[in-house]
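Complex shown without one protein chain; remaining protein chains in place.
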Amino acid sequence: MTQTAHATNHSDDATRAKRQDFYDRLAPKNLAPLWEVLKGLMPPEPTSKAVPHQWRYEEVRPLLMESGDLLTAEEAERRVLVLENPAFPGESRATATIYAGLQLIMPGETAPAHRHTPSALRFMLEGEGAFTAVGGERTTMRAGDFVITPNWAFHDHGNEGSGPCAWLDGLDIPMVRFFETVFSEGYNDKSQSLTRPEGDALARFGSRMLPLDDSGRRYGQTTPIFNYPYERTREALVAAAKGEAPDPHLATTLRYANPVDGGWTMPTMSAWMTHVEKGFETKRMRSTDGIVLCVAEGRGQITTGDKTFSYAPRDVIVLPAWAWRSFKAEEDSFLFCISDRVAQEKLGFFREERG
Amino acid sequence: MTQTAHATNHSDDATRAKRQDFYDRLAPKNLAPLWEVLKGLMPPEPTSKAVPHQWRYEEVRPLLMESGDLLTAEEAERRVLVLENPAFPGESRATATIYAGLQLIMPGETAPAHRHTPSALRFMLEGEGAFTAVGGERTTMRAGDFVITPNWAFHDHGNEGSGPCAWLDGLDIPMVRFFETVFSEGYNDKSQSLTRPEGDALARFGSRMLPLDDSGRRYGQTTPIFNYPYERTREALVAAAKGEAPDPHLATTLRYANPVDGGWTMPTMSAWMTHVEKGFETKRMRSTDGIVLCVAEGRGQITTGDKTFSYAPRDVIVLPAWAWRSFKAEEDSFLFCISDRVAQEKLGFFREERG
Amino acid sequence: MTQTAHATNHSDDATRAKRQDFYDRLAPKNLAPLWEVLKGLMPPEPTSKAVPHQWRYEEVRPLLMESGDLLTAEEAERRVLVLENPAFPGESRATATIYAGLQLIMPGETAPAHRHTPSALRFMLEGEGAFTAVGGERTTMRAGDFVITPNWAFHDHGNEGSGPCAWLDGLDIPMVRFFETVFSEGYNDKSQSLTRPEGDALARFGSRMLPLDDSGRRYGQTTPIFNYPYERTREALVAAAKGEAPDPHLATTLRYANPVDGGWTMPTMSAWMTHVEKGFETKRMRSTDGIVLCVAEGRGQITTGDKTFSYAPRDVIVLPAWAWRSFKAEEDSFLFCISDRVAQEKLGFFREERG
Partner (left out) sequence: MTQTAHATNHSDDATRAKRQDFYDRLAPKNLAPLWEVLKGLMPPEPTSKAVPHQWRYEEVRPLLMESGDLLTAEEAERRVLVLENPAFPGESRATATIYAGLQLIMPGETAPAHRHTPSALRFMLEGEGAFTAVGGERTTMRAGDFVITPNWAFHDHGNEGSGPCAWLDGLDIPMVRFFETVFSEGYNDKSQSLTRPEGDALARFGSRMLPLDDSGRRYGQTTPIFNYPYERTREALVAAAKGEAPDPHLATTLRYANPVDGGWTMPTMSAWMTHVEKGFETKRMRSTDGIVLCVAEGRGQITTGDKTFSYAPRDVIVLPAWAWRSFKAEEDSFLFCISDRVAQEKLGFFREERG
């Protein structure tokens, strides 16, 4: 692609013509003049392409339920409504780097077993009787549970309850695609064989103990715990709020942790929960990671950039990277958040600023 | 110290005399001939100086209780009966590298606040109402709880119950003394000020979550959780025993873990619990770490080297380093174990052999 | 963006119409049906968008030198011809994730001091007298030297010689842009102040020793050594080739290492050098990281996918991700390679296959 000569110091038509001639000879050799594009390539500060957006659960739920009649989970492979950031239509991106969707599974259905290099997390929203199977073990999904299906681990979902079950999916698909490392394959059966009783991983790895061997590394860098039940998380946040005054910017925040190394639970996506007590308002802060937030409980306002959203339970909100954000709780709130922070930290990109 | 010339290849009196003359001239210069001592310095295999030993709780308890009448906790600073390995009389050593003792605190007493570079762990044996305070927080000690007072953290104990409370102490005192790094100091009051509600550390660090900051490193390499309640540990072991067949050598074993990095809880002493189901007998194994074992629950036999002990709840048994050991449970058993394994692993010394 | 309903199992016109109606109601709510795009989002294997390509130095050098007359380094800020992969015209990308360019600096010029979050590496090609300054220290750039300007460190270049100096630039700009974390700023002067003598970093960090403090972490995750002279690297490879038979796939390969932690030198780009002795031909292998390769010395062939290139000194070749590659040396060859491997390893994406 030929670059167009632009004005620079002391330029005039002759200079521009001379340069254009030069550029025209560069293009066929797949060369381009950096000085024409440098300022565009490297701006002084990032401006996230993603825009703030809110999906109100009360608005999207009817559409989600309607998809339950439209096709089966086996037909769909995954019956999901993708949450597309208005800035990335057709690209299956909620933020620049994270995919999000709402998945529905009806009673008796199976979302067939498969695996892929993208990592996935699930934040349970409603319904009784849904399960996810990973590593030969099932976990029952209850509202507010944070469930993980690691990179390249076979996983399937089912619903043994009597009503529809729905959850929020978060995947690092945009990252894996950017790095051109997507692999995927189906399992040789609809559901994986179960080889461990339910609760085994939590007993073995999530009880403040660990085995003597390195079975905790069964999923590489991903935590061996594949369900972080809401009950325990909520209890911890309530107690933490009692023990320490809320941080002015973070309120009371705890991050989900990998017991094997204390790190984030997944190698590409960070997950944490922020508890804001009724009446508390955080001071603004911003960070280079764009956030997908889901309201586990509570009502209030979330401000991101120049947008303020009133939130209610199960709403999903995108807070773009590097936009000033703050929260204000009208009721005791529990806000589940994911972002690419862990990827940024590892690559040396992460920044944060407190206002 | 002058070395004595010994026979070596082809030696005779003349050689020996010549060498002895040489040695006599070395000694005043604080030199010694290695070749006379090398084989002793470096044997082919270790032979632990410590011997197997058992303290039956039913035998030592009366003496422990009697010490309750003998002096107050404040007089004693710590009212403890030291468990001395018969091989190290007067040296306050249970194994070559670990100190152990039984501590008693009577209703209303305080073991005054102090701190020291040796790390300490407590395994609760009996009584209601005892507490340990660390980092401005109290923790109530219930039977089977594993409590930690980190290297250089102020700690005090109290008993707000109506009866005597007793626990097993384990400290790395022999290690700290060997390295000549013992420091100690008293607090400026009998008890430390309480700045956090009970349960704060467990909520903040022991609920599968972690704070965003590095407060989990408040005690350096030692875990920020200073009580691992038995209830959770026992439950995890029972579930783990259901999920996987017992290991032939380890039965069902989980180690206490530091949530901040997945490592052992303390930098010098490893702690774990082995659950042996009724009727199960482990195959023998040996390792270079000498173990101090305390029976939380159950009855059976423990073989170490050529000794076999019948154990009952609260018994304390020393299993010397590099001796073949095996367990046989007559009743469902839960065996709390500590050793210097983590120190050995870090220093590159640890070995294990399975029979 | 409205999704188009496609044929699925048992579909027919009525089904498709019903679905299309549903999709038309999803779009205004920024929702999309995953089942219509899942297979495209997650293919079974990656197909790199980048194509194999070679820039022969003898062809591009004249154009590079011509740019020396076209404008000054200060005008350009950086006088660089960007190496654009034919698959990404106008995007300043050599592979999907790496930027590469050829930079020229004329005698007496300065490429002014600036800094930016993208990390940069330089592989020196020709000329005497060029230098790069980082951290208040200059390093002279000789052919084959691997020079690093870390993420957010001020850097400037100059040429104190009598002739043109040229090098290959590699930057992680595509990655930093993807994560929306580009920051940049100029220095308050054309060149940074020099506070350390030349060679200080190599003495302090690159001589098998390290300081007692953590000054080695002055650039975060990036190595404190900012020039890996070719002389030492070449010598190491020649000796390594004598000590061990060449690996069938890697020939004799060593990677540049961070002395502070043994890791790759930079957090986003891996760099290594492969020495292939005259007459040796590697067996094919492929990996998920796309490579930008520059020939330091030698002649031979490089096969990537279905393309085979004959290489000569200073040629730059792109080997796309997941394409089978192999090398055949006609003369003793030294091949400098960079890729996003370290980023992929940290994010859990990296795969390799040996044929």
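Should a chain be cited, it is by its letter among A, B and C, assigned in written order, with residues numbered from 1 in that chain.
Basically, a contact is a pair of C-beta atoms (placed from the backbone, for glycine too) under 8 Å apart; a residue touches a chain by one contact, two chains touch by 3 or more.
All values derive from a computational prediction rather than experimental measurement.
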Write out, one label after another, the shown chains that touch the chain missing from the document. B, C
So one chain is hidden, and I want to know which residue out of C:21, C:75, C:185 or C:235 touches that hidden chain in the complete assembly. C:235
Of B:221, B:265, B:282 or B:333, the residue touching the omitted chain is B:221
Of the candidates B:13, B:180 or B:306, the residue in contact with the absent chain is B:180
For chain B, residues touching the missing partner are 1, 8-9, 18-19, 22, 25-26, 29-35, 37-38, 41-50, 53, 55, 59-60, 63, 66-67, 70-71, 75-86, 89-90, 92, 96-97, 101-102, 116-119, 151, 172-173, 175-185, 220-222, 267-268, 288, 290, 321-322, 340, 343-344, 346-351
In chain C, positions touching the absent partner: 196-197, 199-200, 202-204, 206-212, 216, 225, 228, 232-233, 235-237, 239-240, 242-244, 250, 253-262, 272-273
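Just so it is clear, only the chains that are shown with their structure count from here on.
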Chain-centre distance (mean CA atoms) for chain A and chain C, in whole Å, is 28
Report, in whole Å, the distance between the mean C-alpha point of chain B and the mean C-alpha point of chain C. 52
Junction residues of chain A, two or more chains touched: none
